[in-house]
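In what follows, a single structure is set out as structure tokens and then discussed.
Shown here: the complex without one of its protein chains, the others still in place.
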Amino acid sequence: MQPFVEPDYLPALPELFLAGASVTLLMAGVFIGDRSTRLMTWLACVAMAAAFVMVLVLPDERTTTFFGLFVTDRFAAFMKCLVLVGAAVTLIVGLGYVKREGMNRFEFPVLIVFATLGMLLMISANDLIALYVGLELQSLSLYIVAAFRRDSLRSTEAGLKYFVLGAISSGLLLYGCSMVYGFTGVTGFEGIAEALATTVPGNVAAETGVLIGLVFIAAALAFKVSAVPFHMWTPDVYEGAPTPVTAFFAAAPKVAAMALLLRVFLGPFHELAGQWDQIIIFVSIASMGLGAFAAIGQKNIKRLMAYSSIGHVGYALVGLSAGTPEGIRGVLVYMLIYMVMTLGGFACILAMRQRGQMVEEISDLSGLSKTNPSLALALAIFMFSMAGIPPLAGFFGKLYVFLAAVDEGLYGLAIFGVLASVVGAYYYIRIVKVMYFDQPAEGFDRPVGVELSAVLAGTGIITLFFFAYPAPILAGAEAAAAALMP
Amino acid sequence: MIIQTIMFYVLAVVTVGAGVMVIASRNPVHSVLFLILAFFNSAGLFVMMGAEFLAMILIIVYVGAVAVLFLFVVMMLNINFAELRAGFLQYLPIGGVIGIILLAELVLVFASGAIDIEVPTTVASPTPPADEITNTQALGDVLYTHYAYLFQGAGFILLIAMVGAIVLTHRRRADVRRQRITDQVARDPKATVQVTDIEPGAEGTWKSD
Partner (left out) sequence: MLYYAAPIFLPLFGAVIAGLFGRVIGARGAQLVTCGAMGVAAVMAIVVFTEVVLQGETATIVLFDWFASGDLDVDWLLRFDELTGVMVFVVCVVSFLIHVYSIGYMAHDPHVPRFFAYLSLFTFFMLALVSADNFLQMFFGWEGVGLVSYLLIGFWYKRPSANAAAIKAFIVNRVGDFGFALGILAIFLMFDTVSFDAVFSGAPGMVDAEVTFLGHSFDFLEVACILLFVGAMGKSAQFLLHTWLPDAMEGPTPVSALIHAATMVTAGVFMVARLSPIFEYAPIALSVVTFFGATTAIFAATIAITQNDIKRVIAYSTCSQLGYMFFACGVSAYGAGIFHLTTHAFFKALLFLGAGAVIHAMSDEQDMRKMGGIWRMIPVTYVLMWIGNLALAGIFPFSGFFSKDIILESAFASHTGLGMYAFGLGILAAFLTAFYSWRLLFLTFHGKPRADERVMAHVHEAPPVMWVPLVGLAIGAVVIGYLMLPMVATDIDFWGTSILVLPIHNALEEAHHVDFWVKALPMAVGVLGIGGAFLFYVLKPELPGQLATRARPVYLFLLNKWYFDELYDILFVRSAKYLGRNLWRQGDGAVIDGIGPDGIAAATLSVARRAVRLQSGYVYHYAFAMLLGLAAIVTWYLIAGR
């Protein structure tokens, strides 16, 4: 037995810190009780901010630790920053909701921190087992927060559905992992990549086996990013879960799962790029199409956002199917812009209260431009941006992925994407139409709250003025993409 | 060698058969019992692979705890499974077809692997030689060192599961009087016990708080 050497803990500093912080918050919450929820929320945000800073100050170059289970590089740093910001912002926008809607329990922020920790582990996973542990850590927390309003039938239903289907996807993932392990003999990503480059080629059985294993893994990851045909849970869960939780689902876990998807496909299975891009193209087209068409009939805005997020995943995957560093950069930029728009959109939805009650129907937005012009303007900006109208941020997100696809000769995919976004524009702009041209309904409660206003203003400004100074984001995404695809 | 092969097929067939019965049997109690049977046979398969620790864990944890808990829950909840199952048969044909296709494909993959001798050589040796070190010790050697990261991660998952169970089910009921031991211990007799001289025959001199 080889002597044991302590691993280097420094690269995992943000994760270790967040793990410690989550347990500390949990203990503090137990002793102080539910009246500490607000404090806990802010402390959780502070912890995430601290982790954010740690991610930034850590060295950029690729480092592995914990005996190859854990990896950090620029790509991981970029994605972790997104996830941490997304999680902290959803906690902040949810403050008012949590207080009013009977979710005022200190476990909520703590569970969000646990979930965020899981996402960070996912992003830094460098081994199939580490991937699974991170994914489960995240998923389990998400199942719980989805059902967090346990007195609400819809919330519990959402949690249960998500749990059952998530368990199936975990089963698929494990099955796929076991096949890959069986045919390559390793679980580490570098080992798999090496095996695929050296021992597997020429061996028909191993080639097929690994490929089918990859299909299972891909299916599980597609479930996590809610790509068609593994998306079915999304509308129900988004609609049923408490709104801040939905905002969280739409922002952080999606980014983390996308990061994992990129790392798995471009890291260990890079050799099989010619094979898996068929899955990605299929899934991408199906997601764009479904996201565009199914959203049209929706009346509930959270459900609409669910389909919208399915569509957005489809667009982002266009960049992955290009398989070039430009394409990956496109995906990263897309995810960033998507997260900003989604957070803004959900901040608007969280402001939809009439006489103290949350409302979620699109018809409730009628004539919002008269009753609350600034909220209407903000939502209109996000909707136009999601529809991809220039010069808003969403347009650039689409532009970069489509350009990458066209550069690789994937004209059909790009054309389909543009067509789908045209169809998608219909339902986004319908919301604008309802707000600006329909007879005013009863206005929403005012004030919307300082936290919501601040988030609305921040996300709105980024969406509106992304075009003026995109250089730092593009540079960051480019460096991250280069780390993944040297 | 031949005995081992026979044992393997017996155990494997029973495991799969029991698995099918778990979802096929009408009585939920039978389902759980079939589940336990499947676990036992899986444990047997583990033993055959030399992973006796995992085999014991499977028996102790899954059979001893999880499956028994299932059994209790099933018996306590008294759910009408026949009703739930009504939709089941409706989708059985198409579901069965898809399942069989998937199964056939997987068999195809593995069958080609079984014919091809090359594959096993790529598989790393999973366990150290049994005559040098026991299975349990071998696991322990890596679990708390090289895989400490995963071990801690798994610990967090369990913690979350616990927190989740409490959050989703624990209720503080308002109509139940709880025993507050600290209050009882800290109580000062002087504040509650009042010693009064009562004149025999006198009326109504109680001072009430």
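Note that the chains are named A and B in the order they appear, and that numbering of residues resets to 1 at the start of each chain.
The rule is short, and it goes like this: a contact is a pair of C-beta atoms (placed from the backbone, for glycine too) under 8 Å apart; a residue touches a chain by one contact, two chains touch by 3 or more.
Please read these numbers as outputs of a predicted model, since none were measured by experiment.
Note on the chain not shown: across the whole complex it touches A, B. Check A:Leu58, A:Met79, A:Leu261 or A:Ala294 against the missing chain and you find that the one touching it is A:Ala294. When the missing chain is restored to the complex, the residue among A:Thr24, A:Gln275, A:Thr324 or A:Thr371 that touches it is A:Gln275.
Checked against the full complex, the candidates A:Lys161, A:Lys302 or A:Arg353 give a single residue touching the omitted chain, namely A:Lys161. In the full complex, chain B touches the hidden chain at residues 87, 91, 95, 98-99, 101-102, 105-106, 108-109. By the touch rule set out above, chain A reaches the unshown chain at residues 160-161, 164-165, 168-169, 172, 208, 211-212, 215-216, 218-219, 223, 228-230, 232-233, 235-236, 275, 278-279, 282, 290, 293-298, 403, 423, 426, 467-471, 474.
By definition in this document, only the chains that are shown with their structure count from here on.
Of all the residues in chain A, the ones that touch chain B in their complex are 1, 4, 7, 19, 23, 26, 66-67, 69-70, 105, 107, 110-111, 114, 117-118, 121, 129-130, 133-134, 136-137, 140-141, 143-144, 147-148, 150, 159, 182-186, 195, 199-200, 203-206, 208-209, 212.
The residues of chain B lying in touch with chain A in their complex are 105-106, 109-110, 112-113, 115-116, 118-119, 122-124, 133, 141, 145-150, 152-154, 156-157, 159-161, 163-164, 166-169.
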